[in-house]
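Yeah, one chain of the complex is gone here, protein chain that is, but the others are all in their spots.
On to chain A.
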Amino acid sequence: MAELLYEDALPGGSHWSMVMPAGSLLKITDVEGGANVGMLFYNPRNLLERYNAPDTLKCQHTFKLTTGHCLYSDMGRIFCSVIQDDTGWIDTVAGTTNKAKIAARWGDRDYQHERNLWKQNGYDSFLVEVAKYGLGARDLAANLNLFSKVFTDDEGNLQFAEGHSQAGNTITLRFEMETLVVFNTCPHPMNPAADYPRKPIQYGVYKADPVAADDICRMSRPENGRGFENTRRYVCCAGH
């Protein structure tokens, strides 16, 4: 097993960010089941390079993300690979909650009375975290929603899969280049729960083993072989 560098946790309705080095793992656990992790990626050395959902979907001919998929920047490189996903489906098309949406569904975000149990929203969470790096609303993009599944019927109608992630489910991302990870544990915007879902996560940061020649993500599509090569060319020139 890869070497553990540290472990931490985040309650529901909270946000955080960190820089993951190339060759590290982020293993996230849905502690109680029903968690949602909104997530965005940026290149800390060039913040204009960021996660691009359409490129990620299009080049892998997929609507869902799961084990074997790579998460692409807008510059043709791979921030990280999904090397393990107990849930089988990560959403990247439904976006995040905002203040108005939370208020309409679950009530106002009220720190005065609720303190840390206030009903935080994903959009403001992303804004706070990206502002720490000099970014703003113009820099937000379509995000991942880990542990959440949104699927369609033949006519393209969207549905949220209730009970998708179970207590103890984990997802492991392997970072192929240095990456600023911005994330929050606010509810999925299509979650129909009667009460504001406040689901904690735990996460561990590990040193990754070298990427094998027959790696599941590298080999899952010919496009990913080229994505890995683009990333290798960047990392070898950037002095990582």
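The rule is simple: a residue touches a chain if its C-beta (ideal position, glycine included) is under 8 Å from a C-beta of that chain, and two chains touch if they have at least 3 such contacts; residues count from 1.
The rule is short, and it goes like this: contacts and distances are computed from a predicted model.
Novice: Which listed name, "Aromatic ring-hydroxylating dioxygenase subunit alpha", "ABC transmembrane type-1 domain-containing protein", "Urea carboxylase-associated protein 1" or "Thiazole synthase", is the one UniProt assigns to the chain that has been left out?
Specialist: "Urea carboxylase-associated protein 1"
Novice: Going by the contact rule already stated, which one of A:Leu71, A:Leu173 or A:Met190 would touch the omitted chain in the full complex?
Specialist: Of all options in A:Leu71, A:Leu173 or A:Met190, contact with the hidden chain holds for A:Met190.
Novice: When the complex is taken as a whole, what residues of chain A touch the one chain not shown?
Specialist: The list for chain A reads 48, 52-55, 57-59, 61-64, 72, 74-77, 89, 93-96, 98, 100-101, 136-143, 151-152, 154-158, 189-190, 223, 226-227, 229-230.
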